[in-house]
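Note that one protein chain of the assembly has been removed; the remaining protein chains are unaltered in position.
Chain naming follows the written order as A and B, and within any one chain the residues start at number 1.
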Amino acid sequence: MAIRLIPKDENFFLMFDEQAENVVEGARRLVDLMSDYSDVEQKVRKISSVEHSGDEITHAIVEKLNKTFITPFDREDIHELSSGLDDILDYIDAIVRRMALYGVSAPTEEAVHLANIILRSAEETAEAVTELHNFRKSGHIKKHFIEIHRLENEADQISRTAIAKLFECESDAKEIIKWKELYEYLETAIDKCEDVANIIEGVVLKNA
Amino acid sequence: MAIRLIPKDENFFLMFDEQAENVVEGARRLVDLMSDYSDVEQKVRKISSVEHSGDEITHAIVEKLNKTFITPFDREDIHELSSGLDDILDYIDAIVRRMALYGVSAPTEEAVHLANIILRSAEETAEAVTELHNFRKSGHIKKHFIEIHRLENEADQISRTAIAKLFECESDAKEIIKWKELYEYLETAIDKCEDVANIIEGVVLKNA
Partner (left out) sequence: MAIRLIPKDENFFLMFDEQAENVVEGARRLVDLMSDYSDVEQKVRKISSVEHSGDEITHAIVEKLNKTFITPFDREDIHELSSGLDDILDYIDAIVRRMALYGVSAPTEEAVHLANIILRSAEETAEAVTELHNFRKSGHIKKHFIEIHRLENEADQISRTAIAKLFECESDAKEIIKWKELYEYLETAIDKCEDVANIIEGVVLKNA
C-alpha cells in the first residue's frame, strides 16, 4: 500500500481562472463603452456589477486561503495575485464611474486606444494565469510576460502624448483636470496588469 | 503541579484600544474644526499633535512586536492593523493641513457632512477594535463591519455628488483643484476605516 500524500489544493487555480476571466469581461465592456458611447449609465452600472462579482471571488479566495493547510504555492503569493487581479478591475470600474461623474460627452481617440490596450493586457494576463496550472512544465508563459510589458510601454507612450497634447491644445482647465485624471487611470489599469504578470513571474521562478 | 503555558501577550489589545481612541479624538477635532471654522491655525496644530501621538503609539506597537515571542494573533496582522489605524489619522491630519495651506475660507456643506461620517466610522472602528479582545466569543463585531461599509457607501455618494457639482457650478479652476483634492482626502479617510474593518474581519475569521 502506497503512502497517500496530502494533495495540494488545485481549486485555487480554477478560482484564479474565474477571477481573470471576470477581469477580461470588465475590460471587454470598457472597450464597448468607449467604442459606442451610448446608454452610458446602463453600461457603467453593468461594469460596476462585474467589479462586484470580482470582489466576491477575491473574498472567496481569501476565505479558502484561511481554511487551507497546504496551498499550491506560497500563501502570500496567492493573496497578492488575487488582490492584484482585483486591482485591475477596480481601475476599470473607476475609469467608467469617473467618465459618468464628469459628464464626459465623448471619449477621445487616445482613450479608445488605451481601452483596447487594457483589453489586450487583460487577455494576456488571463492566459498567463491559466498557464500557472502547469508552472513546472510550461514554456509558453514567458511570451505573455513579454507581450504585457510591450503593451505597457505602448500605453505609456500614448498616455504621455495625450497629456502633453492636453496641456498644449486644451484651453478649458476643467477639461484638462478631467482628462489628465482619466488618462492616468487608463494607464494605471495597464500597470496593474503588469504588476500581476510580475507576481506570476515570481511564482514561476520560485516553483521552477 | 500544572504546566504553565506561556500566556499570549494581552497588552497588544490595550495598545490598539489606545490607538483607536486617539483616532476618534482626531476625528472629533476634525468635526469641531469643520462645524466651527474659527481659530483654524490653532485647531490644525492640535490635530497635528494628536497625529503625532498616534505615531508614537504605532512606534511602540512595532517595537513591542519586535520583542514579543508569542503574539495574540499573527504578527503580520498586528503590523497591518496598527498601520491601518495610523493611516486614518494621517488622512485626517492631511485634510486639515491642506485646508490651512489652501487658505480655505469656509468648509462646504458636503465637507462638514463627510467629516461627520469620518467621526462615525472612526467610532465604529474603535468599537470593533475593542471587540477584538473577545474575538472567540463576540457576536457583536459584525454589526460594526456592516455599519462601516454602509457609511463608506454613503460617503462615496456624497463626495461624488460634491465633485460633480464642483465641475458644473464652480468657474474658478483654483477652487476646483483645491476642493476636488479635499473631497478625495475626506473620502479616503473613510476608506481607511473600511480597510481597518477588513483587517479585523480577517483576524476574527482566522481565529474563529
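Here is the rule we use: contacts are C-beta pairs under 8 Å (C-beta built on N, C-alpha and C of every residue); 3 or more make two chains touch, one makes a residue touch a chain.
Keep in mind that what you see is a predicted model, and the values were worked out from it rather than measured.
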Query = Of A:V31, A:A60, A:L101 or A:I163, which residue touches the hidden chain?
reply = A:I163
Inquiry  = One chain is left out of this view; which of B:V31, B:A60, B:A164 or B:I177 touches it in the full complex?
reply    = B:I177
Note = Residues of chain A touching the missing chain are 160, 163-164, 167-168, 173, 176-177, 180, 202, 205-206
Message = Take the complete complex as the reference. Which residues in chain B touch the chain that isn't displayed?
response = 62-63, 66, 97, 101-103, 173-174, 177-178
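As a working rule, only the chains that are shown with their structure count from here on.
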Message = From the mean C-alpha coordinate of chain A to that of chain B, what's the distance rounded to whole Å?
response = 29
